[in-house]
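Every protein chain of the complex appears in place save one, which is left out.
And then subunit A:
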């Protein structure tokens, strides 16, 4: 499922990206080295790996929150020099603005674009309907469950109609049952809106359930270990033997990275 070799640039292209950090003690640490990755238009890519493997660093680089020490990142053919509304981001938890209602949170990006109140409200209501939370529009984040909060966070990130959705362990703090339904919903939205998704997880099953390609990363220094294609049709069945095979294969790659970093 690699991006076709046409003239159109991929949704995201990362070339030889590395990031060097200095700890407060002055010690240097390569959080990420020599990362090459293309995310095609409409492609769903998961990144998985132990802590310190640089998966969040990679996401932050694509989002434009940090600049790579070496290498370059482009989104839609344009060099990434900072965060922008063309790349939506969903964080792990507690990223909704607690002083805004669910609807106002969704409207925030549109307000920044200078949309008038009527248009903002119409778009926010569409997104509330898309995420099945029309009844919670006037509630504050503290009045929402963890699963509802993450749905609103997805809706907020989608409001500005980004081409790419970057998700940093968005369902890690959600209970298993709710997580399963959120995963199904995410796939539905991804297919409906034809988005490119880059999704970080530490859960192999989640990666196999969601992604078309899984990027397995390893730590010290952070780098890409292997990229596994998941050629299973959607919707996927966790009981399918092919699902188990891919799970085992990624698990094995994971174990290798553990040995390598131990």
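Quick note on the criterion: a contact is a pair of C-beta atoms (placed from the backbone, for glycine too) under 8 Å apart; a residue touches a chain by one contact, two chains touch by 3 or more; residues count from 1.
The rule is short, and it goes like this: contacts and distances are computed from a predicted model.
Of the candidates "Methionine ABC transporter ATP-binding protein", "Aliphatic sulfonates transport permease protein SsuC", "Xanthine dehydrogenase family protein subunit M" or "Ion-translocating oxidoreductase complex subunit G", the chain left out of this view carries the UniProt protein name "Aliphatic sulfonates transport permease protein SsuC". Touch with the chain that is not drawn comes from one residue among A:73, A:89, A:148 or A:174, which is A:89. Although one chain is not drawn, the whole complex shows that of A:51, A:67, A:113 or A:145 it is A:113 that touches it. Summarising the interface, subunit A meets the missing chain with residues 63-65, 82-85, 87-89, 91, 94-99, 108-109, 111-113, 140-143, 156-157, 159-160.
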